[in-house]
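Here is the structure we will look at, set down as C-alpha cells.
One protein chain is absent from this view; the other protein chains keep their places.
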Amino acid sequence: MCGMTATLVLTAHPGDFVWRAGGAIALATARGQRVVIGCMSFGERGESASLWRQGYTLQQVKDHRRGEAEEAAKTLGAQIRFFDANDYPLVETPELLRGLIDLYREVQPATVLTHAPTDPYNNDHGFAHALALKARVLAQAPGVEGPGGVIGAPPVFCFEPHQPEQCGFLPNVLLDVTEVWETKCAAMRILAAQKHLHTYYTELGSRRGLQAARNSGPNLGLPNDTRAEAYMRIYPQVTRELS
Amino acid sequence: MCGMTATLVLTAHPGDFVWRAGGAIALATARGQRVVIGCMSFGERGESASLWRQGYTLQQVKDHRRGEAEEAAKTLGAQIRFFDANDYPLVETPELLRGLIDLYREVQPATVLTHAPTDPYNNDHGFAHALALKARVLAQAPGVEGPGGVIGAPPVFCFEPHQPEQCGFLPNVLLDVTEVWETKCAAMRILAAQKHLHTYYTELGSRRGLQAARNSGPNLGLPNDTRAEAYMRIYPQVTRELS
Amino acid sequence: MCGMTATLVLTAHPGDFVWRAGGAIALATARGQRVVIGCMSFGERGESASLWRQGYTLQQVKDHRRGEAEEAAKTLGAQIRFFDANDYPLVETPELLRGLIDLYREVQPATVLTHAPTDPYNNDHGFAHALALKARVLAQAPGVEGPGGVIGAPPVFCFEPHQPEQCGFLPNVLLDVTEVWETKCAAMRILAAQKHLHTYYTELGSRRGLQAARNSGPNLGLPNDTRAEAYMRIYPQVTRELS
Amino acid sequence: MCGMTATLVLTAHPGDFVWRAGGAIALATARGQRVVIGCMSFGERGESASLWRQGYTLQQVKDHRRGEAEEAAKTLGAQIRFFDANDYPLVETPELLRGLIDLYREVQPATVLTHAPTDPYNNDHGFAHALALKARVLAQAPGVEGPGGVIGAPPVFCFEPHQPEQCGFLPNVLLDVTEVWETKCAAMRILAAQKHLHTYYTELGSRRGLQAARNSGPNLGLPNDTRAEAYMRIYPQVTRELS
Amino acid sequence: MCGMTATLVLTAHPGDFVWRAGGAIALATARGQRVVIGCMSFGERGESASLWRQGYTLQQVKDHRRGEAEEAAKTLGAQIRFFDANDYPLVETPELLRGLIDLYREVQPATVLTHAPTDPYNNDHGFAHALALKARVLAQAPGVEGPGGVIGAPPVFCFEPHQPEQCGFLPNVLLDVTEVWETKCAAMRILAAQKHLHTYYTELGSRRGLQAARNSGPNLGLPNDTRAEAYMRIYPQVTRELS
Partner (left out) sequence: MCGMTATLVLTAHPGDFVWRAGGAIALATARGQRVVIGCMSFGERGESASLWRQGYTLQQVKDHRRGEAEEAAKTLGAQIRFFDANDYPLVETPELLRGLIDLYREVQPATVLTHAPTDPYNNDHGFAHALALKARVLAQAPGVEGPGGVIGAPPVFCFEPHQPEQCGFLPNVLLDVTEVWETKCAAMRILAAQKHLHTYYTELGSRRGLQAARNSGPNLGLPNDTRAEAYMRIYPQVTRELS
C-alpha cells in the first residue's frame, strides 16, 4: 500500500530537490507518503563555488554538501540516497544507470520528479533528466535484470529550472503548497552556501501562487496569497474526471 | 452547489459534442452534474452533405440536425442550446458573442469543453475555439454588462479533432470513459447522417484507451480494454496533488 | 480530363506568382496542363512604391500592374483573373470570398499554390493564405451554394516568402524547374517596377537548386547547377510510392 | 534628429505601459529621447474591476483611468495619446487603424514597444499586438494615404505579459533599468486600482535583473541586484557588432 | 539498376518493421524492388516480456525473435540482417556503426526507412533513429573507409511510433498500401508474442487509410476503405511535379 503512493525524486545535485521541489516533497510526506530522493552527484564541482573559494578540498566539499542535503531531506520528511557520480560534467556510467534502475524497482514510485529536458546554463540538469527517464523505462522491462519487481508507468513531473523560458519549460501544472510552505522555507534555510536563492525562491513561490489562484476554477478557488510550485508533466495525464 | 460542478460544452456544429466529447458528458451527468451544450450552428452547410444530396431544403436540414442533436443530448443526459449562427463559414456576430457570454454566466461552469485551436479541414472548428475562449474571458469581467454574475476561471479542455496531428492537437489528458461507453455508443447511433464515423470513433475509443492504460500509474492501473477520450488542456492544471 | 490536372494559383498581389511560383506555373503549362492565377488585388498600395513616387494616380497604378501581370501570365502560359479587392490592408469581403469559391469550382484544381501562413513584413500575404484555404474548404461542401460542382481535396503548396525564416517557412518540397528557367526569367523581366528582385530571385533559384541536388536521391540525381523553387506542403502527401 | 530616436509604445489599456515597459520608457526619456504612448482603450471594461465594484459609471471609469495614465506618463517623462476604442473586446475599426498609422508617421519611431502576440488571459493584448504590427507595415507604404512621411523599419519589442509561458513569450532581450528603477516605482504607485501588482512587478524586476546579471558577458558585468525588464524582439537584430 | 530502387529499413528491434512499415516493404517487393532490413538488436530485453515470463533464457529469447523476424521478412519478400547489439539500452559501438555504414554501401538504397527521432516510451527507438541517420551521412563520405562505394542522398522516412503525438511524429506522408494489405496481415500474424498489436495496427491501417482518402486530390481519388501507413519525411522532397 505504501509503495503505491511513494514519490521518487531524481536530481543531478543536492540543492535541486529543496529549491525546486521542496513543497511537493513536504506535501507528500505530510500526507504520510514515502518520498525517496536520489542525488546523482554532490554538486561538488558545479554548484559549490563558494566552498571552493574558501579553500575546501574535494572531499570536504562533498561531505559538506552531503551533510546539508541530509538535513534538508530530514526537514522535508524524506529519505535520501547518494550515487556519488562526478558532476560537471555528469556522465552516464553502467553503475549509475544500474543504481537508478534498482532504486526505481525498490521504491515502486507512483510519482517521479526530476529536471526539465534541457538547461543551457547547466548541462548536468538535462543529462539527469534523460538518465532518469531512461532508467524508468528500463525498470519497466522484465528482460532487464536486477533485484525487485518491474515498475508500472508512474507519471513524471519536471520541476522548474532557474531560467525557465531558456529551458523550454512550459509550466502545465501548478501545485498548491501553501500548507507546507514553512517547511520548505526551513529546508531552504539549511542550504547556507546559496543564500541569494532564498529570496529568489520565496518570491517565485508567491508568483506561481498568484498564477495558481488565477488559473484555479471554482472548485479550488485559491486565494491570491497562495504559494505554489510549477511543474511540467511529460506524459499525458490519465484521469477519471476533467477538472 | 450544483453550478460548482457544471460543465459547458461549446461547439461549432451539433455532431461534434457526440463524437468527440460524448464520454466526458455522459461521465459528468452519470455523477449527477449538470452539462449544458451550446451549438453555435446547426452544421447545415458544412456537415450535412448527405442531407443536401437527398434534396433537403435549408430549413429541413436545420430541423433534422436539431432533432438529432436534441435526442443525442438527451441520451447523454445533457441540456442543449442552439444559437443558429450560420456555418461554413461561421462568423462572429455581436448576438452570438453576447449569447455565449450570457450562457457562461448562467451556467457558471466548473469545466469548459470546446474545439482545438486550429483545424485546416474545417475552419469553423478553430473559429468556434477562439470564440469560446473569447467569451469566457469577457464573462469574467465585471465591466462587461449582462445578466448573471461574473464567472471564475474554469479550466478549458479541447476535444480531439478528426485528424489530430494536422491540427496541432497534443493529447495531454486521457479520460477513462469505460463506465459510460455504452451511453456514448447509443448517442453515436442517433447521428445517422454520418454512419462511417461510428466505426471510426469506436476504434479511436479503444486506441486512446490502450494509451490510457499504458500511461496510467499504479494508482489507476487501467486494463488494456479501457475506453478513453483524448483532450488537450489549454491552461495549466492547478492541483493539490501530483498524480 | 484537363480539369484533373489544372493548377490554381491564388495570390494577394500580381507580382507574387512570378517571383515565387513562376517555375511551377511554367512547368505545368509546358506539360499541357491548365494554370489559372487569381490575384486578389493589384498590389496598388503596398507593392507599387516606385509608381507612386512617379506620381501615378490610383487607377494608373492599377492599370499598370494589371498590364504587367497579364503579360507575365501570358509568358508563363497561364490564365489570370483579377478580383480587385483593396490591398494594404487586404480585407475579406463577401464578394471576394464568393469569387474565390466560384473560381475553385470552375477550375476544379488538382493542385493549389498560395502564400505561406504568416509574413510579418506584409500582412496581406498571410491574409491571402488564410482566405485561399478557407475558400478551398467551403468549395468542398455541397451545402455551400454557387455555380459548379464541389471540389475534391487538392494538395496546397505555399511558395517561398521573401524572408523565409521570419515567416515560419519550412521548405519541405524542392521543385526542379531547370527546364523552364528561361521562361521564368522572361516573366521576371516584365516586372520592371521591382528590378532589384531579378537578381535576388535568380540567385535564390540557384541556391534552392543546389539544395535540391544535395537532397536528391539516386533516382533523380540532379546536377549542382539545377534551378529550383521551394515550397511548403500544408496537408500530408498521399502517395503510392515512397521516394 | 529627435525623431531618429523616438520610441512609440502601443498598448491596449492604460496600465500596460507602466507595469511592463515603465523602465524602458524612463530610460529613454532620461537620455533625452522622445517617447509617445498610444493607448487604444481606457481598459474601462476589462481592467477596472475595482472601479465597477465601487459603482462608477462608464464615463467615470474612463476619466479615472485617463487621469491615472496621464499622471503615470508624466512621471515617466512621456507623452500619451488616447484612441478611446472600446475594450473587452477591443475591435479593429477604420478609425483606430487610421489613427495608429498617422501616429507612426508623426512620431517616426526608431523603436516600437507593444504586447506579445498572444495572451489567453486577455484577448485584447494579442489583438493590440496584431494591430500595432499591421499599422507599422501600412505606415511604411507610400501608397497608403495620410499626413506625414512613410516610416522606416523600426525594430519591435514585445513587453512581458503577466503569465509569460502561457503566452509563448520567450524573453530574448533583458534590459538593464537599474538607473531608472525609482522612476518606474513612482509610476507604479500612481495606479492605485491594481495595488497587488506593485509587489508582483517589483519582484519581477529583481528576477529579470538577476537573469540579466547571469547572462551578461564581461563587457557589461552586471551585479546581482540589477533591475531589468524582459522583452521579446520580433524582427532580427541588425547590428555592426556581435555582443 | 536494381540497386537504384533498393530500400533499406533500419530498426532497433525485430517487430518494428512489421507493424510500422510492413506495407511499404510489401509494396516495394511486389514491384520487384529489393528491400533489406537491418535489425540492430533482437529486442530481447525490451520487447519480449511474454517470453521472459515463460522462463526463456536470453539465448532462447534471441533465437525465438530471430526466427519470427526471418519468417516475417520472408513473408514480406525482404532480406534481413541482424547486428545483435544489446537492447534496453541499445548503445553505439564501433562495430554497430561500422556495420551500418557497410550495409548502406552494400545496398545503395534509394529509400531509407527508420524510427522517428524520439520516443519517450522506448529510448532505443530514438537512439536507432539517430544511429541510422549518422551512418547514412558517414556512408556518403569518400574519406570514411570501408568496402563499397559511397552512397548518394536517399530520402529518409520515419515510420509511425505507437503513441505518435507523444513522439513529435507529424505524419506528412500517407502511403496507400491497400494492394498489399493481406501480405502485411500475414506478416503480423507471425509475431505471436505481441498478439494485442494485431487489432491495434489493423485499425490504424484503416484510420490512416481514411485520412489518406480525405487528403487525396482528384488524381488519386482514394476510396474510404483505403489502407495506409503514415510516415514522416526528414529531408525535403525533391520532385519534378507538385502533386
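Order of writing sets the labels: A, B, C, D and E. Residues in every chain begin at 1.
In this section, a residue touches a chain if its C-beta (ideal position, glycine included) is under 8 Å from a C-beta of that chain, and two chains touch if they have at least 3 such contacts.
None of these values were measured; they are calculated from a predicted model.
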item	value
Interface partners of the hidden chain - shown chains only, full complex considered	A, C, D, E
Absent-chain contact - pick from D:17, D:42, D:127 or D:231	D:231
Residues of chain D in contact with the chain not shown	3-5, 7, 24, 27-28, 108, 110-111, 113, 151-155, 157, 171-176, 211-212, 214-222, 228, 230-231, 233, 235-243
Footprint left on chain A by the chain that the document does not show	44-46, 48-49, 52-53, 61, 88-89, 120-123, 166
Absent-chain interface as seen on chain E, which is shown	97, 133-134, 137-138, 141-144, 234-236
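Assume only the chains that are shown with their structure count from here on.
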item	value
From chain A, the most remote chain by mean C-alpha position	C
Inter-chain centre distance, chain C versus chain D - centres from mean C-alpha coordinates, in Å	37
Chain A and chain C, separation of their C-alpha mean positions in angstrom	52
Overlap residues in chain D, where contacts from two or more other chains coincide	121
Which chain pairs touch, all of them	A-B, A-D, A-E, B-C, B-D, B-E, C-D, C-E
